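Supplied in structure tokens, the structure appears directly below.
Note that one protein chain is taken out, while the other chains of the complex remain in position.
A and B label the chains in the order they appear, each numbered from 1.
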Amino acid sequence: MKLRKLFVVCADMTRSFSALFRPGVLYALVALFLIWTVTPVVWVGIMSVQPEINYVAVPPHLRLQDVSLRWYSDMLAQADFADALKNSVIIATLTMVFCLFFGSLAAYPLSRLRLAGKRLFLFASVVMRMLPAIVLIIPMFLLIRLLGLRDTHLGLVIVYTTFLLPFSIWMLKNFFDQVPYSLEAAARMDGCSRLGALWRVLLPAVAPGVVATAVFAFIGAWNEFLFGLILSTSVATPVTVKISALVSSTFHTDTSLVAAAGMLAILPVVVLVIVLNRYIVRGLVEGVKY
Amino acid sequence: MSNPTLKQAPFLSRLSRRQFLKIAGASTFAAAAGVATGAPASATRGTTPAMAKHVAKPLDGQELNIFTGNHHDKYVRDLVIPMFQDKTGAKVNYTSIGGGDIDAKYAVFVASQDGSQDVLYSWETLNAKYGRTLMEDITTSFPAKTLQGIAPVTVKAFTFLGKRYGIPFDSNIFIMMYNKDLYKAAGLDPEKPPQTWKEFIAYSKKLTKAGQYATLFTLGDGNASFATFASMFNSTGSLLYNADLTKFSVDNEAGLMTMNAINDAITKDKVVDPTGLPLVSSIEQGKVFRAGKFAHYIAAPNHYTLAQDSTQSQVVGKVGMSIIPGLKLRSGSLGLFEGYGINKYSKNKVAALAFLDFMVSPEVQKNVVAINWGRPPSRLATYDDPDVQKASPQFAVVKQQAKFPAPRYGSPFYFDVGTVFSNYMNKMVKGEKTPKAAVTGIQADAQKLVDAYWAKVKK
Partner (left out) sequence: MAFPTVSQRFQRMDEGRFGLLLMAPTIIILTVFLVGPILYAIWMSLNSMDLTISPDADFVGVQNYVQLVDDPAVQDAVPRTLYFAGLTVVFSTAMALLLALVLNESFRGRKWVRVFILLPWAVAPVVNGVLWRYMFHPQYGLINAALYALGLIKEYRVWLDNAAVSLAIASVASTWKALPFLALILLAALQSIPESLYRAAKMDGAGAWSRFRFVVLPHLRGILIFVVLLQIIVSLQAFDLIYTLTRGGPGTDTVVLNYLVYVNAFERLNLGNAAAMGILLALFIVGLSGLSLAFAVSRRR
């Protein structure tokens, strides 16, 4: 009995003080979270490589020999879907660039300069985003049409940037706030201009934060559906609209095809997140403090 | 003396080009008007290539924008439009989105008075909902002669309060298909489908066993619930609305009979698949039918064509069809007629009208709608074509079915009334309301909606 207690105490002592879970419990939780996270995607992924009769059966009888990528090639062979994927990439990338550019230009004064109305601006931009976007569809459509930007990539980029800019500015400002001014002060004393200090000292100092903001803007633009539906006709249609078209279609669609389309629609973003995951995690975890 | 070449006399050539355009423009208008007034559409068949080269096409240089649902891609985009472009010289831009997303787009078109799309997808309820505000009134501009050749029941669906806002190109209507093998297994005669609703229920009971139900009802949303109710109500001989859509009547013998029939089938006789109730369309059930697991399938006739396709059906050659057994009348059904309308704000209504006319021309009706698409055509004469009869035996049933009432009661408040039906009917099948209470409740709520709408219009 005593030995057991000793063993527990020793084991306890080797763990850090902030460890709140026993190892067994910890690994169980990790496993559960992993299952919770990947299951929906894996299931639809399985649906996208099996003929429908296999998983419509009760219980489903999935067979390895029926695995095929033909639904993916069928989906990509449809010109309008492939174009939609291209459109989403273009629009999301441009939105990300705009958000980073204008966002850092605006976050810099908010973080570093004395300005009247700073609080008002931050407050107003947060409050304005609380209005359900649906209400803005018609005026936005009229505005975009007036500017002749209907069904263009630029039109969608401007609208998406408008929605994502406030939060991007807020994120960048938070990152800037954590960098001590001394770095820029040193640069300025060496003759650097204020803007130069921004580009060459401040932004690089919060590089992970910048990446996190960039990914956030990219994903935000990629995910947008309703404005994409209303503001585009055929040229600039993003892939989210095509997904809805498949799901709300009034004719029989091969479910495996819809599953493949869904997978294709999230693939580029998933790849982006995986490739940049280190920066994202660092940016969000280390960059946002309260 | 040689004729001045373009290089030597640019000014002359420019001038003569302008003059040519003026002449071409005038003749285009005249020719387009000729196309629109029902000049024989089949005239292009049999022109020699040499002749075709010299004939100026009626819509040369004009652009037409067509907007529809993506279920038209394979047929309208891939078949009809190339034919139309070839014949008229117009350039057609085709845009399609998911059928369920069309409402949002049309709402924006109306709110912004947008005429960028000339030809718009339409069906009975869209026609009524947007007739006044988005669709062009073509009662007088569409050639009457062409209209006479189109099934009256479909034309009626595109007429709202006496005005026509679209032209139907098919007469899709629900019919009943059944699995002959399952009939045999249940001891029923596969050549004798049920003739009355009582027989339908009796047969269904024999066809229902563990894990396998005889039939399907969909109550998933307003449209589905209303369709389920209305198609059965239409076999009672009564009508849900009066002629000018101001009076709604469901709290009567016919309404109660219908509601009881639906309720009994689901809760008492238990022949209805409960997993189908939250669905909004029976299209998915087609897959189960084609897998041979489903006996009575009430759906659009093109599902018969799908059931004969060996790449996606296991019941090839085992499907029987008949008209839907009715409650009081021999039968009643629901129209699914689709068509096209013209955007009120369009700048190219002449070309749009030509397209509508083309959709109901004999060659499109026969080759695209009937044979390729498998949909019953709206042009009556096409049914008599032997090729059509051979390719689609279900059209004989369709013609029979079209003799019985099948109104969908399209109106601007169609969606709201449908929602009322859906709420009450879903509560009823869960046992929270009796059929009588449901009927009374629907009557009160629906009439309120109807009154509220007409009050707004009068202002």
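Just so it is clear, a residue touches a chain if its C-beta (ideal position, glycine included) is under 8 Å from a C-beta of that chain, and two chains touch if they have at least 3 such contacts.
Just so it is clear, the structure is predicted and the values come from calculations on it, not from any experiment.
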item: Among B:119, B:173, B:186 or B:288, the residue in touch with the chain that has been omitted; value: B:288
item: Sole contact to the chain not displayed, among B:122, B:154, B:172 or B:225; value: B:225
item: Touch residues of chain B, complete complex, unshown partner; value: 100, 103-104, 107, 110-111, 113, 129-130, 132-133, 211, 219-222, 225, 274-275, 277-278, 280, 284, 288, 412, 415-416, 419, 422-423, 426, 430, 453, 456-457
item: Missing-partner contacts on chain A, residue numbers; value: 16-21, 23, 26-27, 29-30, 33-34, 36-41, 43-44, 47, 52, 55-56, 58-60, 102-103, 105-106, 108-110, 113-116, 121, 125, 127-128, 130-140, 142-143, 158-159, 161-163, 165-166, 169, 193-195, 219, 222-223, 225-226, 240, 243-244, 247-248, 255, 258-259, 262, 265-266, 269-270, 272-274, 277, 280-281, 284-290
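What we mean here is this: only the chains that are shown with their structure count from here on.
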item: Approximate Å spacing (C-alpha centroids) for the pair chain A, chain B; value: 41
item: Touching residues (chain side chain A, partner chain B) in the complex; value: 52-53, 56, 58, 137-138, 141-142, 145, 150, 226, 229-230, 233-234, 241, 244-252
item: Footprint of chain A on chain B - complex, ascending; value: 69-71, 93, 95-101, 104-105, 108, 111-112, 114, 116-117, 211, 281, 283-284, 286-288, 291, 306
